[in-house]
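Removed from the display is one protein chain of the complex; every other protein chain stays in position.
And now, chain A:
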Amino acid sequence: MSLWEYANPKKFMALSARVLPWVTGLAATTLLVGLVWGFFFTPDDFRQGSTVKIIYVHVPSAMMAINVWVMMLVASLIWLVRRHHVSALAAKAAAPIGMVMTLIALITGAVWGQPMWGTWWAWDPRLTSFLILFLFYLGYIALWQAIEDPDTAADLTSVLCLVGSVFALLSRYAVLFWNQGLHQGASLSLDREEHVADVFAWPLWVSMAGFGLLFLALVLLRTRTEIRARRLRALEARERMQ
């Protein structure tokens, strides 16, 4: 059996109907455990005090902001190369989720930054590239809405997605390119000196898994909605021609 079989909308609908309840249950459980563990059962940081608890929403949402765009990039490339409609619709379905994740990362970052850096915002490389990524999400969603023909919309949004990928990567690696700015390096790293202490890292891993599973559940649900909308448009067009 080939993975490409799931590019068939009927097969995708059948598989996603079976998988969705399990992914949703797992996402809800993991997210609840991660956030409750992080908020209620972790100590304050010796320097940052209780603001360290913001890490359990800030880091997972920032991670997903970038990863959702990478998923959209892969789906867009599949559309451009193989013309599978499900991949274009999956990219379209993912964009509002990525936009919300970027917005959460920006807001929680500002709320965390104010007491720690003394400012809500700075034109720091990582913050600025995240703001640009957010604008790319808005532009991507607006482009889908603005073009009536779905195939043309899929083509143009795929090209926009390729261009925006530069900023998605920049958001991730900006702190490594430029040794300036307020934002610190990665919270979780293989380098033990950069890594946050285990007492914070474990609930953070669980929260990140929860955000990832929530994205998977939402993207499956929203792709199913997009497939239904496409079928509805086709049926309405057929009815008009009769």
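Assume a residue touches a chain if its C-beta (ideal position, glycine included) is under 8 Å from a C-beta of that chain, and two chains touch if they have at least 3 such contacts; residues count from 1.
To be clear about the criterion, contacts and distances are computed from a predicted model.
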Choosing from "Formate dehydrogenase, cytochrome b556(Fdo) subunit", "Nitrate/nitrite transporter NarK", "Large ribosomal subunit protein bL32" or "Heme exporter protein D", the absent chain's UniProt record names it "Heme exporter protein D"
Given A:V33, A:L77, A:L169 or A:L221, the one touching the chain that is not displayed: A:L221
Who touches the missing chain here, A:V33, A:I107 or A:I141? A:I107
On chain A, residues whose C-beta touches the chain left out of the figure: 35, 39-40, 44, 49-51, 53-54, 57-58, 61, 96-97, 100, 103-104, 107-108, 111-112, 114-115, 214, 218, 221-222, 224-225, 228-229, 231-232, 235-236, 238-239
